[in-house]
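I am attaching a structure below and will ask some questions about it afterwards.
With one protein chain withheld, the remaining protein chains of the complex are depicted in position.
Think of it as A and B in the order they're written, each chain with its own count starting at 1.
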Amino acid sequence: MELILDGIGRTIALIFTLDREVLTVTLLSFKISGCATLASLIIGIPTGVFLALSDFPGRRLIVSVVNTGMGLPPVVVGLFVTISLWRNGPLGLLEMLYTPSAMILAQSVIAAPIVTGITIAAIQNLPSNLKLQVRAMGATKLQTIWILVRESRLPLLAAVMAGFGGVISEVGASIMVGGNIKGQTRVLTTATVMETGKGNFETAIALSLILLLLAFGVNYLLTVIQQRERPR
Amino acid sequence: MSKKPPLLQVEGMQIRRGGVQVLDLPGFSIASEEKVAVIGPNGASKSSLLLGLACLIRRECGAIIFQGKEVTAREETAFRRQIAMVFQEPLLFDTTVLDNVAEGLRIRGHGRREARETAMKCLELFKVGQLASRSAHKLSGGEAQRVSLARAFAVKPKLILMDEPFSSLDLPTRIVLTEDLGRILHESGTAALIATHDRIEALRVVDRLVVMDGGVIVQEGKPHEVIANPVNSFVAAFKRTTVPTAN
Partner (left out) sequence: MITKQMLTRFTTLAATLAILIWGTTVLAAPKTIILATTTSTQDSGLLDVLVPLFEKESGFVVKTISVGSGQAMKMGEKGEADVLLVHSPDAEKKFMTAGFGTTRRLVMHNDFIVVGPASDPAKVKGVSATDALKCIAQAGTIFISRGDNSGTHAKEKGLWKGVGISPEGQKWYQETGLGMGHSLNVAAEKKAYILADRATYLALKKNMALEILVEGDGKLLNIYHVLEINTKKWPKVNAAGGKAFADFMVAKKTQDIISRFGVDKFGEPLFFPDAGKKPESLGL
């Protein structure tokens, strides 16, 4: 109990003095996970819409793959991304290993199936004739996708929260592809592991609390937006 | 009497749904400003007819000719921007009534203000102007269907396709709505093709009645002529439930 109180004290101290290292680590967490969530939305929403509305042989197989991907262990993603990004690996020429870009890549791979899966469910939940009605109104394929996504905006906001929540708290893949390098790829989660390993428990607790605050803050914002959009 | 070219012409259209042929139409046409009703026992062929005409479902074969020109795959969206379709469910968007009606215009590239102004006029035409700022998901069945109609008319279509538009409403609402629809169709000079299962109010609005059975047209003609000479038991049953009309 005393340790937790010490941790809380350290958190307040770190926040108020705007400790430079903690600030860097926090901003990096936010930036990397934010970019990854954005990328997963750009990949996931159109893919989800396509899979929800189309019909081709093998479609059900792909949807099962997506649903399995929703529960994909992040550390497995981390391993495969690391192997791909090795200098002598297939994507080695990108020279991306141990950079924030690698972390964004790994986190996007983790979040994309979540976003896609929720999008598929959301679109399939729309009235079955809605797509026909929209097309009948003269909408182009792109306009149709836009309108259907707009109609599913409430569950899609939940997808954003799920995606972001999943990656901001991820540590296994982040350590593997990022290397936990100070100032470059050290984020709140990886720093917490490191500080624990060094025995600096109050700092580890402080970082954890800051991570919780960050995650809560973002989700609070998104929830407010989502609940405001609820059908009046 | 000068023969104007038909607004919409269909040649040799066949449609299969679930492996079964549901529509076989060697020839069919609608003149501009003509109102046509399609009745028949089977829902699938009527819906397929409407969806097929709008190029919204796959057809095995057949050409659709609109205003003298064939509608190719590339021109489908442009073609659909000249017509409108209303379904049995209102299928309104999760936004205000006004923005629902304006959506068709926005799709066609109109600005928001202009679209909303036109939408408002259309809402008033259908006597639901007062619902403009209401959420579309909070309307009664009749109100929602009026909004759906307003949405269809807002884009000033040359032809409006309606798939059993009033069949989920109660009788008094249906009668009033049909009257309003008929008046507006007549005043705007819009052609219409209305599919209906067993409601005959549409017959008071249309110039031609088409009877379908098993995916083919079995009878066609002026409404009272068809009713007077039923070709099958279905039409005969219609006759007995017809509400007396002025014409």
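We take it that contacts are C-beta pairs under 8 Å (C-beta built on N, C-alpha and C of every residue); 3 or more make two chains touch, one makes a residue touch a chain.
Here the structure is a predicted model, which is why all the values come from computation and not from measurement.
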(request) Check the options A:T26, A:S101 or A:S152 and report the residue that touches the missing chain. (result) A:S101
(request) Write down which of B:R106, B:R151 or B:R204 is the residue touching the left-out chain. (result) B:R106
(message) Suppose we count only contacts with the excluded chain; which residues of subunit A make the list?
(response) 86-88, 92, 95, 97-98, 101, 140, 142-143, 146, 179-182, 184, 196-201
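Assume only the chains that are shown with their structure count from here on.
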(request) Averaged over CA atoms, how far is the centre of subunit A from the centre of subunit B? Could you give it in whole Å? (result) 46
(request) Spell out the part of subunit A that touches subunit B in their complex, as residue ranges. (result) 127, 129-130, 132-133, 135-140, 143, 147, 150-151, 153, 231-232
(request) Could you pull out which subunit B residues touch subunit A in their complex? (result) 51, 54, 56, 77, 80-81, 83-85, 87, 89, 91, 93-94, 103-104, 107-108, 135, 137-138, 151, 155, 161
